[in-house]
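Shown here: the complex without one of its protein chains, the others still in place.
When the chains are written out, they are named A and B in that same order, and each has its own residue count from 1.
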Amino acid sequence: MEFSAKQIAEYINGIIIGDENAKVHTFAKIEEGIPGALSFLSNPKYTHYIYDTKSSIVLVNNDFCPEHEINTTLIKVENAYESLAKLMTLYEQSVPKKKGTSPLASIAGNAKIGKDVYIGPFASIEEGAEIGDNVYIHPHATIGSNVKIGSNTILYPNVTIYHDCRIGSNCILHAGAVVGADGFGFAPSPEGYEKIPQIGIVIIEDNVEVGANTCIDRATMGATVIHKGVKLDNLIQVAHNVEIGSHTVMASQGGVAGSAKIGEWCMFGGQVGIAGHIKIGDHVTVGAQSGIPGNTKSGETLMGYPAIDPKQFARSAAIYKKLPEMYTELGRLQKEMEELKKRLNK
Amino acid sequence: MEFSAKQIAEYINGIIIGDENAKVHTFAKIEEGIPGALSFLSNPKYTHYIYDTKSSIVLVNNDFCPEHEINTTLIKVENAYESLAKLMTLYEQSVPKKKGTSPLASIAGNAKIGKDVYIGPFASIEEGAEIGDNVYIHPHATIGSNVKIGSNTILYPNVTIYHDCRIGSNCILHAGAVVGADGFGFAPSPEGYEKIPQIGIVIIEDNVEVGANTCIDRATMGATVIHKGVKLDNLIQVAHNVEIGSHTVMASQGGVAGSAKIGEWCMFGGQVGIAGHIKIGDHVTVGAQSGIPGNTKSGETLMGYPAIDPKQFARSAAIYKKLPEMYTELGRLQKEMEELKKRLNK
Partner (left out) sequence: MEFSAKQIAEYINGIIIGDENAKVHTFAKIEEGIPGALSFLSNPKYTHYIYDTKSSIVLVNNDFCPEHEINTTLIKVENAYESLAKLMTLYEQSVPKKKGTSPLASIAGNAKIGKDVYIGPFASIEEGAEIGDNVYIHPHATIGSNVKIGSNTILYPNVTIYHDCRIGSNCILHAGAVVGADGFGFAPSPEGYEKIPQIGIVIIEDNVEVGANTCIDRATMGATVIHKGVKLDNLIQVAHNVEIGSHTVMASQGGVAGSAKIGEWCMFGGQVGIAGHIKIGDHVTVGAQSGIPGNTKSGETLMGYPAIDPKQFARSAAIYKKLPEMYTELGRLQKEMEELKKRLNK
């Protein structure tokens, strides 16, 4: 498909500087521009690329003023990055989607399947499952018995949803994600650990994205709950009975131990660890690889292992390198002090 | 299914305080109690919930003495948590299990399948595999050639077991677990890394639980061994030629590098890293996110990166924040010392 600068400007409410008939059929980063591509400029660090880019159209912010001649067609908008996202979404939606059920899928007789659902080859839908309208189930997804899935949700290949769990509408679960495996609960006995059955479920609300190979364990009793709008990156561990508040985002390889309660609109960097049975407030921001051992108030920003104020962490980390010389110097001062005292006591 | 307080008290050897005809059909946490649910009280932090819980029956420890009136029926037992586990296990066992082989499974002609096995749709069992009695194979599990699996073991969806590996009896492998992928072994050459073939296997003994998306690599030669009763949480990495002793438990996202030998009854927190070619004794306890760089004696408790005594770690971590002021103060003392010395030398 091809779009003209004029069509695009209308859609995103922009002003054309250049050729309104310039045409694009793909996207490219401004530094990798090719004829027929649309690029954008938002970060001032990349401004110098605009004078040489081969892209046919570039989205820029309203306040952009070129310092040299520009060969490409510009479209000025309030927020170039947001407009780009809008156009990419349009582009993605224009890709034709598959419909219907593959004859190679396995669907239990009493499963309820909504309208306009796609079910790929080797998808497995077990007894009593309920699938909403427009759900897109890639090959090899496994949907356990009595699972409920809301409308417009996408399950990528090899997603596994264990029995009785509930997934909201407009969710995306990437390949290999596992929802509802047993929580890690055992009672020690002299002969070994006895398994505590995990008879709870996982509830994922609407508009949640779950990354590839991320695991969300079912509750011992009750539910592990991922509230609406949460975005989890790849390879994350969410243990049993955890609750994650709306619109919280967590980068890849983070881990949340059992029964931790996390508030809304938090942001967690990669490889963060959160202890079990603690409470984290709303709007908490945590730097990569940090460890959160205890309760955390709303609005806090933390970094380190264990996590402290990020500025404090940066300052202490800078001094950490000097610990050996500090240690030596401290010893030297002790000696000098003893000598001085001796001298004065003579 | 519904059970009365009387039936339950008999099964767990408890004493009823209240209505012996009170009936339950499900479980609930005491703070989320509903009529018809059984709850338990073990942690004194939760005691206040017992006076308002809607649950019909609550298990309590023998030494529990209510301070106010209680509306629910109590069953007193020696250990409320253990009795709960016993009841939940009974409940889980009462859920009807599937039997038989799905016509959509792929089973090599010479594979040996035990009695009362369930094999779900799209399970793939390759040449020479041997499956014990009562094994439960969920959809999409892949069992490589010549793999041996003991009786009563459960493989959840998308589990992959590479060729020649051996799994014991009464094991549980959760969705996406990978057993027997190649160890990470390469020999450098000027043109790049040459692969060292990994011709060993993985041996998992009886009563082992392996979490979702956990990876246990095959040995270069010989075997990577997970001894009986080991419990591994989700997203754990066990490298080639590692040996993990009986009844050791490891929380999610831990990593064990190649050829490390870990003793019995150890406990590892989440995201722990264990260096290669080291030896860890029995009954070693390691806090979350710690790094273990070297040999560790039996009975040690460790925390930190690199790991040290946990109390020492806690004290040092508390001082870490004060490093900048310590550094400044040390510099000030140095100057004062110089001045004093000058004054005395005059």
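Points worth noting:
One rule holds in what follows: contacts are C-beta pairs under 8 Å (C-beta built on N, C-alpha and C of every residue); 3 or more make two chains touch, one makes a residue touch a chain.
The model shown is predicted, which means the values in this text are computed figures rather than measured ones.
The residue from A:Glu126, A:Asp182 or A:Asp233 that touches the chain not shown here is A:Asp233.
Annotation: of A:Ile17, A:Ile70, A:Ala175 or A:Ile308, A:Ala175 touches the absent chain (contact as defined above).
The hidden chain makes contact, of the residues B:Gly100, B:Pro197 or B:Gly299, with B:Pro197.
Although one chain is not displayed, subunit A still touches it through residues 27-29, 32, 81-82, 85, 88-89, 91-92, 102, 104, 120-122, 138-140, 156-158, 172, 174-176, 207, 209, 211-213, 228-229, 231, 233-235, 246-247, 249, 251-253, 270-271, 288-289, 305, 317, 320-321, 323-324, 326-327, 330, 333-334, 337, 340-341, 344.
In the full complex, subunit B touches the omitted chain through residues 106, 122, 124, 140, 142, 158, 160, 162, 176, 178, 181-182, 184, 186-187, 192-197, 199, 213, 215, 217, 221-222, 235, 237, 239, 253, 255, 257, 271, 273, 275, 291, 305-306, 308, 312, 315-316, 318-320, 322-323, 326, 329-330, 333, 336-337, 340, 343-344.
As a convention for this text, only the chains that are shown with their structure count from here on.
Centre-to-centre spacing of subunit A and subunit B amounts to 25 Å, using the average Cα coordinate of each chain.
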